[in-house]
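Certain chains of the assembly are absent from this excerpt, and the rest are unmoved.
Think of it as A, B and C in the order they're written, each chain with its own count starting at 1.
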Amino acid sequence: TSNAAPANNAAGAAPAGDNAEPGKPVTIGFSCPAADHGWIAAIAANAQAQAARYPDVTFEAVNPTTDITQQIAAVDTLITKKVSALVILPNDGSQLTALGRKAMDAGIPVINLDRVFDSPLAYRTWIGGDNYGMGVAAGTYIGEQLKAKGVSNPVIGEIAGIDNLPLTQDRSRGFVDALSSYGYSVGPRQAADFTAQGGQRIAANLLQAAPRLDALWNHDDDQGIGVLAAIQQAGRGEFLMVGGAGSANAMRAIKADDTVLKATVTYSPSMASSAVALARLVAQNRGMGDLVEKEVPMSLTLASATITKDNVDTYLPLGFES
Amino acid sequence: MSEQTTVSAEPMATEEPAAGPSPWSRLFLGGVGHNLGLVAVLALLAVVGVATADTFATTANLLTILTSASIIGVITVGATFVIIGGGIDLSVGKLMALASVWATTVATQSFGPWVMVLCALAVGAAGGLLNGLLIAYGRIVPFIVTLAMLISAQGLAERISGRRSQIVTDPTIAAIATTRLLGIPLLVYLFAAVVAIGWVVLNRTTFGRRTFAIGGNPEAARLAGLDVRRHTAALYVVSGLCCGVAAIMIASLTTTGSSTHGTLYELDAIAAVIIGGTLLSGGRGTLVGSILGVLVFTTITNLFVLNNLDTDVQNIAKGAIIVAAVLVQARARRSTP
Amino acid sequence: MTSLLTVRGIVKTFPGVRALDGVDLDVAEGEVHCLLGQNGAGKSTLIKVLAGAHQPDAGELTWAGRPVAFPSPHAADAAGIATIHQELDLVPGLSVAENVVLGHEPSRLGFTRLRDAEALTRGLLLRLGHPEIPPRREVGRLSAAGQQVVSVARALARRARLIVMDEPTAVLDPNEVRNLFRVVRELTAEGVSVVYISHRLEEIREIGDRVTVLKDGATVARDLPARTTPTAEVIRLMTGRPVEHAIPPPSAPPGDEVVLEVEDLAGADFRGVSFTVRAGEVVGLAGLVGSGRSEIVETVYGARRATAGTVRVRGRALRTGSVAAAVRAGMGLCPEERKSQGLLLHESVARNVSLPALGRFARAGFLGPDAESGAARAVMARLDVRPADPSRPVRTLSGGNQQKVVLARWLLHGGGVLLLDEPTRGVDVGARGEIYALIRQLAEQGVAVVVVSSEIPEVLGLADTVLVVREGRVVHTAPAAELDEGKVLDLVMGAAHV
């Protein structure tokens, strides 16, 4: 399986309450995209680590891939093996919908992680982050800060991730909506590619496009390393920057408070731990302990938190390494 | 090493007949015969598969391999024509993506499956034609033209799709990937049909024969009265058409049209063609070899999945296996006359 | 005479071919030793062994009294053997000077001293009578003859004890051949030995001292005196049979029907070319290398764009710049550069022969397996292409047979106009006679033939009418019967000839 050694910062919780009791043994199949990014690496590591906490769970992770046809083939093998439940983070939700449907039809509950399938028939429960909310959080933070400084007509830049992904568009939409409630709008907006190299390249050029900036939101802390490098190389510092996702690096920088990065809005890979926990409950026909309902809910949207210098210590353990 | 250097520059041979019973079977065997090395590599991979994964030799898994091979396989058929004809086509993956997006817009889907198929084919052919015209009549090197087409097709596909995966709602198209005849997925039949047509055209028609001539010595072909430019342009249309067919197949398999389809297919297709024994400089090659090349790649991936290897280990191993496969293949070539 | 190089029992096999099968050769110091043999006899293979480019399977080499082996071209070079290979062995993208010094660049700390190289080259070109070739000119931009001169310069630059020349005069005109021979004589006077290969027997007689004859990869005669051995005897040794190598005279006068009309044609480097060819007539174009003859026939054929003028076949004007149109109208061209312009070297003979007429063997575009091999076999038999196997790859045929394959192509296509550019270049005496006979035969069947040749006797012997081309202009037109070699030579040289 991917990242055999559980990462030391793997988010998650030991089972507690009723649900801590071992239930009937279940096998949980897991599939996610191949990691070329700290966030996804953390997803795989967290899922693995969470499963290891349950004595009644056998964890079957298929090898991660970036090729959609490969992921289809891999998940197919899990369906053929008749695992008790599936946790799937698809490369592309739409493209795996048919397969999710097939698993559900075969009686295997599917926990759809993060990138959502097109049809509710294709999953039992969806758990994921709130991309729109992330944009809102970033926009709100920037709005508050600029308002407090009393800036009028601020130049607000945005460096998105891969523009081709729906999640990028959701984030941008939330950002625009939140800013507009302060009467602000987005100035220069460019997309990078979730890599440090792309972040550096786009940021270097974007800083030329905007000789003066008041704020910059960078969607992703991994590419943020490159963005910060470019900012430093250009010798700029007149603006404040907000990150995204919540990497340990970004949190350390926020804590040190020696760069333009003043906050980051989370999109935590801890969701993978929760997804495995949910898969176990669903497979064992249990509900969520603190809820009244006897079943696990249909959908869980995680809130995006804004991490600043003030609360960074609480979140540092959940930060993922780039 | 010695004196062989003089001739070693030509490591490959065409489907040129050795000597055998009927001319038809001769030619077919010729295709396989010159690829004995690749067949050996495939056999070796199969042995490794059986040894390491109990599910490898199941019918279901073999069909999975064939289905995985089908889309890149169809594209490779077109790539084989282009490369034998002395060109190169980097745009295949994104032309397929563009065709898949165009064929699955809400507007197109409202006209039903036939229009979707026609749309995909038309987009593929039009992209190929533009490639072909710029190369043959604009006299720009194929590498640049098709790279530019790759980039532009990607952009256009993003534009049309609004960067979202477009869902295939048409039940007929969606059914292509799920239908089986005699237990074999329809996609595999489609793949086989494209290969068969490609083989006949390449080996049994004047068009195919002229493709070899133009790739082998364009000046001699021109002086023999062939319309080299028109033919060159036509080769890129063939490649584009294959992308159109592949677009329908991938739309059905993934139930989406998306600008993210087909990324890096160009390198995979070219690699399969070359491993299959076609000269990158044109003039010589076999379609059978290219298809074997595709199967080698797909089988490697399948083996990795069955053995649940990490991506990083997969990649390290894949590079080594490719080099080893080509070495085996070259050795086999040299030892057969 | 002391022996410089002794070769004994050399054997060399290629997959499926025994190219050398026991070759003996003795080269003495300061002599010009001629190597003769038919196409495919193994001459080039032998000299590649001497140059270290091929490793023999068996046999011994003795160099200056000591047994040697040349495991690489570098070893032969170091021993003092320089070779001018048959296929042009230059790098087109490098300058003349860089080609001349390639492998022996004058350099300091890895930096090439270009000025030294250029000075050296300038001196050598002057010695070869070509001071007009600039040492900095890119070799790819030189004419074939110019490139041949550079090859010779390169061999001279090595200051070798033995220089091997494989058909150096194939692309040279008489004037330049004379220049080359002068240099060869200077070399031998200095004690340098020369191994000389040519299919032009009169050259052998002029420059050679002794002759060794190869046949089917083996030495059949050694050390014959070059000047006194009768030509017929040499040919008999080479071919194993007596060969009529004279050009057969026309048996009937050409018809009256005008098949090809060229009117006031102009191209990049020629102007005002007009001539007509009647059915059964052979028109010859004589001229110096580079005078523009190839350009004229290629323009007539539509392979180059004409800037003015018309070409008519049987009264119908052809679309300019379209080879396809010319071929449809029944024209065929055997181009000057057989390998690069004429043949698909890796394809079979049948596929080469059928190329322009392919549509004829197809039904709705579909070809049966070996559809055309029967027809190909028939034309091959008519031209006596050896071996008579249509499935053999063309590259394994000898030069003369390759030339016949190109001819066979147009025979099969069967048009009324045939343009032949240097049809006997690099072709041995035996095959040469057969090609002459074939041209005659075609003319008698009513084909209009245009022949370009740098060998004046060939033009005079074959043609009914001769056009003399100089610097892109037709300077003289006359029936062949009214001309002789000296007169044509004067005409082609023009004022330059003193």
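Just so we're on the same page, a contact is a pair of C-beta atoms (placed from the backbone, for glycine too) under 8 Å apart; a residue touches a chain by one contact, two chains touch by 3 or more.
These numbers were taken from a predicted model, which means no experiment stands behind them.
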Copies per chain type across the entire complex: A x1, B x2, C x1
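The rule is simple: only the chains that are shown with their structure count from here on.
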Mean-CA-position distance for chain C and chain B (Å): 42
Chain centre separation (chain A, chain B; CA means) in Å: 36
Centre-of-Cα separation between chain C and chain A, whole angstrom: 73
Residues of chain B whose C-beta touches two or more other chains: none
In the complex, chain B residues that touch chain C: 2-3, 6-7, 10, 14, 16-17, 22-24, 26-27, 200, 204-207, 209-210, 212-213, 216-217, 219-227, 283-284, 337
Chain B residues touching chain A - in the complex, by the definition given at the top: 55, 60, 64, 67-68, 71, 158, 163-167, 174, 177-178, 250, 253-256, 258-261, 301-302, 304-306, 308-311, 314
Contacting residues of chain C [partner chain B, same complex]: 14-16, 48, 53-55, 71, 301, 303, 323-324, 326-328, 333, 335, 340-348, 351, 355-356, 358-359, 362, 365-370, 391, 393, 409
